[in-house]
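What you see is the complex with one protein chain gone and the rest in place.
Moving on, here comes subunit A:
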C-alpha cells in the first residue's frame, strides 16, 4: 500500500490551547478521506499542518514521499488547497483569481475545463466578495484544482451550500477522485461522509479517536441499523 501522506505524532498548541494532541495518520493514494469532529476539535489545524501552512510543535509530516519542512516548494506544486474561509482579495474578480493562481504553478490544468465543470462561466466577471457563499466556495475549489494537483485538501467544502449545490459539488469531487486524485476533506455532514468517503477520521479534542471505513465504524457500534451520525455521537462528542 502506498501512502501519499504520513503524519507522525504531531502536536500543535496556540498558547494554552492544545489544538492537535498527538495525531498519527496515513492517507492512501487515491482515497477520499473525511475528517469529522466537533467545532474546535482540531480539524482545520490538522489539515493546515498537512497543507504546510502551519508548523507542528512536534512530529513529522511526509507528503508525496517528501518531508514537508524540507521540500515544501516541490510539495506545493503538487497539492491543491481550499481553506475554511474564502481567503481571497476583496476586490478580485473570479476570472482574475483564476489567472493569478494559475500563474503560480509550473503545471496547469485547462482553466476552461475547470470553469465548465464547476459552472463558473456566468460569474467570471464578478467580484468574488459579491458572490453568494456557494459560488465563493466553488471559486476557491476551482483555485484548488488549477495546478491539476495529486492531492486535494478541502476544509468544509460543502458548509453553507444548499442541497443541490452540495450534490453538484460532490459530483465534481467524485470526478476528480475518478482521475485517481487523493482527496482529504473535513465536513460536518455525516450523510455526505458516509456516502462519499472511503475512510473517515474522527477527531476529538485534538486526538484521533478512530480512522476507518464507514462500514466498520458503524459496525463497531454493534447495531447494523446505525448510521454515521450515531458513530459521531458515540465517538466525537462528550468527554
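The working rule: a contact is a pair of C-beta atoms (placed from the backbone, for glycine too) under 8 Å apart; a residue touches a chain by one contact, two chains touch by 3 or more; residues count from 1.
Keep in mind that, in the parts below, contacts and distances are computed from a predicted model.
For the chain of the complex excluded from view, the name given in UniProt is "Transport permease protein" [choices: "Hydrogenase small subunit", "Transport permease protein", "Acyl-CoA dehydrogenase" or "Diguanylate cyclase"]. Note on the undisplayed chain: of the listed residues A:103, A:125, A:164 or A:225, the one touching it is A:103. When the full complex is taken into account, the listed residue touching the unshown chain is A:87, out of A:17, A:87 or A:213.
Across the entire complex, the residue among A:34, A:52, A:157 or A:206 in touch with the chain not shown is A:52. The residue from A:77, A:220 or A:234 that touches the chain not shown here is A:77. Although one chain is not drawn, its touching partners on subunit A can still be listed: residues 51-53, 73, 76-77, 79, 81, 83, 85-92, 96, 99-101, 103-106, 143.
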